[in-house]
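Just one protein chain is left out here, and the rest sit where they should.
So, chain A:
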Amino acid sequence: MKASRSWIEEYVDLPAGVTTDDLTARLTALGLKLEAIDRAGDAITGPLVLGRVLTMEPEPQKNGKTINWCTVDVGDANGTGEPQGIVCGAHNFAPGDLVVCVLPGAVLPGDFAISARKTYGHLSAGMICSARELGLGEDHDGIIVLPADAGEPGQDAFGVLGLDAEVIEFEINPDRAYGLSLRGIARDAALAYDAPYRDPALRETPAANAEGWPVEVDDAVGCPVFVARQVTGFDPAAPTPAWLAERLQHAGMRSISLAVDITNYVMLETGRPIHGYDADKVQGTVRVRRATEGERLTTLDGTDRALSPEDLVVTDDSGLIGLGGVMGGETTEMSSTTTSVLVEAAHWDATAMFRTGKRHKISSEAGKRNERGVDPTICEAAADRVVELLTTYGGGTVHPGVTVVGTPPVPLAIAIDADLPARVTGIAIDPATAVADLEAVGCTVTVDGDRLTAVPPSWRPDLTDPFDLVEEVARVVGYDQVPSVLPTPSAGRGLTREQRLRRRVGRTVAGAGYVEVVSFPFVGEATFNALGLPADDPLRHTVGLANPLSSEEPAYTTTLLPGLLKAAARNVGRGAAGVALFETGTVAFPVDRGPAPIYGVDRRPTDDELAKLFDTLPEQPLHLAVVLAGERERAGWWGEGREAGWADAIGLARRVATELGVELVVESASRMPWHPGRCARLLVGDEVLGHAGELHPKVAKAYGLPPRPAALELDLDLLLRRAVDVASGPVVSGYPVAKEDVALVVPAATAAAAVEAALREGAGALLESIRLFDVYTGEQVGDGHKSLAFALRFRATDRTLTDEEVGAARDAAVALAAERTGAAQRA
């Protein structure tokens, strides 16, 4: 909502000397938030005066342009009283015209300093201004030519051009619909300064009579009040007075025609949207009803609309002539030949207005007000004001007929404890202050012991609840009066187990040299194709978005890898030699258990109802994923670097599992987007957590990554569930260690982990640790075989082990490995 300060001041007598900054600060403190103050003249300094063109000589130039060498009477503004010589490139004026001159020494918007200068063979002492040069608009069709009676040569032009106006833009919250009118803004300004206020909607209006236009309202819920007035003999060519056009322009509305401008003006002034019909095109009784299925209406924006039985419509004998309160119809629209105007000022049901506006995607100034709530008592006053302005500026006659159908709804009284404002705000507000403040905002208050009852004013349909009254009292007392007091909750339980574990995982992964990213979770077909997922891959079954930002990515992701791969490619594209990224985030899997129920809000849903609601939502596990590509360890003076590979990704999974005390099982798997021979399935027990390994070369190519990128993705929720809560302290033996190395030859396809597991189990309790330290393939072990060398460390907690004990444990280990995997001890 925008309005010039001077217009606001038409309805409130502000104390002398109040600055606009102070006014807007106080209005902001009352809930009408300042968005911006626009002072068009602020960017102009120095002499800007009216001038009358005395002579103009067109002078063709070599460059093909014609300039005008003018002399302009600028009165005494130039200090000499002599005509001012000015070169002007525009041609939309003639000698005798009143124009706007900027004289040397002035500065125009954009720090454009004006000085007398030689140009086209003349000394041009200033400029004749266009609207654009003065920052008054984009109109550059020529210079400003003012009406002959706008002023005298030499007179300061700021006032004439409205450059001294201060236009205040407010951000009006949905609950303060009254702020969408000058009436409401001025009322709060009066409240802020305890200043005299004149209500523009408070006027004597003629009583309804039988001569009024016939109106019938079939739906009094949708349209409780319908007022119709008429003006005849109106001059459609009558111009909009400059002051009115300027106020509309300041309010951000274009001047269209006098009749339209007046309906807009009265809407801005009172907050009551008005509709004007060309009365000659309206046939017979005007009726308000709900639309019927299948009805259509072409609204005055030219759109043919299919109507819903919920829409309120206005009809006449010809059929539909308007979408009530939202937009008029084409057939009865006012035009440049309209001489008879039927003025409608009706009160419409806010919810119906909201739904119709939303259904038909119509966002209009009228709709905005109607759907937020307008004072239902001012229809007659608003219509009367329109009639007054139409006849004042457009001639014509007020038709004696006055139609008033229905009665405005009456606001409901709200009762509260008198100390409720104090209790809720924490400000010491005594009941008397509460009563006074409620009365100050227009409520009628009665006090009964500790209770007070407030009937809200007609212009505040938003006041319905006890706490609404508290807010009214609070804003009058001032939000700056709220003291600062820390609450004292009882002891909390700290972070949850999962929250602590998630931090631990994040630190572990970052500690391993990975950088965390946060990606958008939007994916599409192309995403899954780039990952090479087969057509029936469960990851392709996504939660779709009804209104995605991009049709390429219309779903919520089922995997974190696309975001990581994109980020990795971005880093590589920006010159990174290697990148190791991680992300923890939720993915979503549809459960397809139907729509989420929508319950009422007058009570808590039952536990069963809640359970049902929770049950419909997609599964949204937290995943951990990493992507590595390119250099993992840098080359340097110490030697060669190292490229990232499958082992990094699997190693990280192990590292995280170890951190959480979880025994991770790694087994070979084949699954896109991983390399079929370099993919590990990660399990805890027999529960699959995820996969890790080298990515498929196609994926590397699709994302433009260096060869052999690696990735890990696992279900972090599952992993965290398995985490050890309280680690048992190990007994650390101080006895000497006994080391045994064994080299075992197994078929090449045998998993090292299987051999290790057999050795571990066979070695028994004396085994402290086992580590594979070498893998050998070659002649010595024969084709299709490999030799695995393990270092076994034996130790007891209570004694030094004997050679016999160690030897027996070692032999048992080898024996079990031989039995389980066919391993032969290497000679």
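Basically, contacts are C-beta pairs under 8 Å (C-beta built on N, C-alpha and C of every residue); 3 or more make two chains touch, one makes a residue touch a chain; residues count from 1.
Quick note on the criterion: contacts and distances are computed from a predicted model.
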item: Which of "Urease accessory protein UreF", "Phenylalanine--tRNA ligase alpha subunit", "Glutamate/aspartate import permease protein GltK" or "Cytochrome c1" matches, in UniProt, the chain that is not displayed; value: "Phenylalanine--tRNA ligase alpha subunit"
item: Hidden partner chain, touching residue among A:Pro196, A:Gly319 or A:Gly511; value: A:Gly511
item: Touch criterion as defined above, residue of A:Gly395, A:Pro618 or A:Gly651 at the omitted chain; value: A:Pro618
item: Candidate in contact with the missing chain, chosen from A:Phe112, A:Trp243, A:Phe520 or A:Tyr735; value: A:Phe520
item: Contact with the hidden chain (one of A:Lys62, A:Lys118 or A:Arg604); value: A:Arg604
item: Residues of chain A in contact with the chain not shown; value: 28-31, 33, 173-176, 351, 354-355, 358, 371-372, 423-427, 465-468, 470-471, 474-475, 479-480, 482-496, 499, 503, 506-507, 509-522, 543-549, 554, 556, 563-564, 566-568, 570-571, 574, 576, 578-582, 584-586, 588, 594-605, 610, 613, 616-618, 620, 633-634, 636-638
